[in-house]
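Data first, discussion second: the structure below is written as structure tokens.
Note that one protein chain is taken out, while the other chains of the complex remain in position.
Going in written order, the chains are labelled A and B, and every chain counts its residues from 1.
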Amino acid sequence: MQFTAQEISLLLNGTVEGDAFVKVDRLAKIEEGDTGSLTFLANPKYEQFLYTTNASIVIVNNDLQLTAPVKATLIRVENAYSAFTVLLEKYNTVKLNKQGVEQPSFIHPTAQIGENVYIGAFAYIGPNAKVGNYSKIYPNTYIADNVTVGNNVTLFAGVKIYFDCVLGDNVVIHAGAVIGSDGFGFAPNPDGTYNKISQIGNVIIEDDVEVGANTAIDRATMGSTIIRKGAKIDNLVQIAHNVEIGAHTVIAGQAGISGSTKIGEKVLIAGQVGIAGHLNIANGTQLSAQAGINSSISEEGKAWGGSPYMPYKDYLRAHSKLRKLPDLDKKVYELEKLIEELRNGNPAK
Amino acid sequence: MQFTAQEISLLLNGTVEGDAFVKVDRLAKIEEGDTGSLTFLANPKYEQFLYTTNASIVIVNNDLQLTAPVKATLIRVENAYSAFTVLLEKYNTVKLNKQGVEQPSFIHPTAQIGENVYIGAFAYIGPNAKVGNYSKIYPNTYIADNVTVGNNVTLFAGVKIYFDCVLGDNVVIHAGAVIGSDGFGFAPNPDGTYNKISQIGNVIIEDDVEVGANTAIDRATMGSTIIRKGAKIDNLVQIAHNVEIGAHTVIAGQAGISGSTKIGEKVLIAGQVGIAGHLNIANGTQLSAQAGINSSISEEGKAWGGSPYMPYKDYLRAHSKLRKLPDLDKKVYELEKLIEELRNGNPAK
Partner (left out) sequence: MQFTAQEISLLLNGTVEGDAFVKVDRLAKIEEGDTGSLTFLANPKYEQFLYTTNASIVIVNNDLQLTAPVKATLIRVENAYSAFTVLLEKYNTVKLNKQGVEQPSFIHPTAQIGENVYIGAFAYIGPNAKVGNYSKIYPNTYIADNVTVGNNVTLFAGVKIYFDCVLGDNVVIHAGAVIGSDGFGFAPNPDGTYNKISQIGNVIIEDDVEVGANTAIDRATMGSTIIRKGAKIDNLVQIAHNVEIGAHTVIAGQAGISGSTKIGEKVLIAGQVGIAGHLNIANGTQLSAQAGINSSISEEGKAWGGSPYMPYKDYLRAHSKLRKLPDLDKKVYELEKLIEELRNGNPAK
């Protein structure tokens, strides 16, 4: 699809400067813009590119003062960045605007499917499963028995949801993620072998949660593993059984949370962090990348780092000294010899 | 399905106290039990909940003495915990009791399929593959050419098994796991590019092994990557080519084992542990979370931690001092000045 500068300006309530009929069909960064693309200038640091860009249209702030001639058509708006975000979202909505049921797909006769849904080929919707209105179930996705999927949910290709799990509205789950696999529970026998403990709970994912590609969230042994409203979880994250993730908490790639741990609200967990089981992590906690958390954190809003973890500032200070530990070791050895000399009555240089 | 207290009591060889005809249709924790649910009391710590629970039935030990009135129907048994485990397992067996072949699925004419199997829609069973009796192949699962799957195996949705791999009996593999992908083997050329080394071996998974969601187990270059009987592997674990995992070894989430390493029996590997290639790890070894193992461990049954690893006790002691390393550094600097003063003949305070 192509749009003219005039059409876009109307949408953004802006003012056109230059050729109002120039057409664009894609969005670009200002340093990469070429003919047919639309870009924006918000950060003054990038202003130089405004005068050299080959983009056909640039969205700029109303108060921008030009210091050289500009080839592109400008659209002036109150806030160039947020105007551009509006276009980004519109663009993506169009891109992902799928509807209808592709064949072959498998929809069990007892499943309930809402209105205006997309169900891709090779998607599987099991007995008594429910899919809400405007939800998109991409190809090769598996929704097991008794699963409830809310309205306006997107499950990208190859997502697998085990039986009895519940997803709220506006949930987005990326390709390959697994929701509701068995918790890792085995009872040891005296001879060192293990008996499986059946995992009969489920996973509840509340509204507005996003889950990344190939992430795994295990079902509870009993009760529910819960991801609260608005939490954002990146790719390849491991969430074990009976964990609870608080509202609006963010978990970056490859982090892992062990069983029965309860993470508070608005916690920030960086990449590759590991958190042991049966802990409580206070609201607003910030954990830096690769941190290892082996005890509960009760004080809210503090930053921590290292493995085992310590206050983030201590972590930075300690590790800056770690590299010089061999020098310190050597110096102590030398001081020991000097003291020995002093104690032997030979203090002179 | 609903069951009465009397029916459950008969199954567990117990005694009913209270309404024998009250019905339940689900299991719950005692602190979360509501009308229609069955729970249990084994740990005296939770006895308080017995008098307040809304669960309809509670399984208790024969010798429990009540100290207050109880609303729920009780079923008295010799061991409440193990009786409840029996119910958990029965519940899950019913939940997962699928049979028959759903359509469309792909079963190659040369494949051999046992009796009483479940084969979900969009499952793929390739040329000369064998699937044993009572095995369950969930939707969107891929079983390649010449793969052998034993009896009573469960492959959850979207599992992929590459050609020539062999799975024993009672194996459980969770959704999205990949078995038999190429080992990561490339021969460097003088110009810094790489040639792929073909990986023609396979993966052998022995009886009673469980593999977690989205775990990857690579095929051997030649010969076999082997997972021995009874090993339990969690989600998102990486097992490289030609690795051998000993019987009844447990590997927690996001751990990684590099190529040709041999792990002994009954080893415990915690989450996010990394083990380098071509090592031997002795039977009964215990590795704490995020440990980094860069040399073989020959002594059996010892605990280790840290990266690079050290004896677990040393690891705890060393890291407790690490945080105070800046203070130690400062103190040594001060001592150095004092010694200097002493050597200059100025020892007085």
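Just so we're on the same page, contacts are C-beta pairs under 8 Å (C-beta built on N, C-alpha and C of every residue); 3 or more make two chains touch, one makes a residue touch a chain.
This one's a predicted model, so the numbers in the text were calculated from it and none came from an experiment.
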Which listed residue, A:F3, A:F122, A:Y162 or A:Y309, touches the chain dropped from view?
-> A:F122
Among A:T15, A:T35, A:T85 or A:N280, choose the residue that contacts the chain missing from this document, as touch is defined above.
-> A:T85
Which one, B:T4, B:Q254 or B:T285, makes contact with the chain that was left out?
-> B:Q254
Per the definition of touch given earlier, which of B:L11, B:L268 or B:M310 contacts the omitted chain?
-> B:M310
So which bits of subunit B touch the chain we can't see?
-> 104, 106, 122, 124, 140, 142, 144, 158, 160, 162-163, 176, 178, 181-182, 184, 186-187, 192-194, 196-200, 214-216, 218, 222-223, 236, 238, 240, 254, 256, 258, 272, 274, 276, 290, 292, 294, 306-308, 310, 314-315, 317-318, 320-322, 324-325, 328, 331-332, 335, 338-339, 342, 347-349
On subunit A, what residues meet the omitted chain?
-> 27-29, 32, 85, 88-89, 91-92, 95, 102, 104, 120-122, 138-140, 156-158, 172, 174-176, 210, 212-214, 230, 232, 234-236, 248, 250, 252-254, 265-266, 271-272, 289-290, 307, 319, 322-326, 328-329, 332, 335-336, 339, 342-345
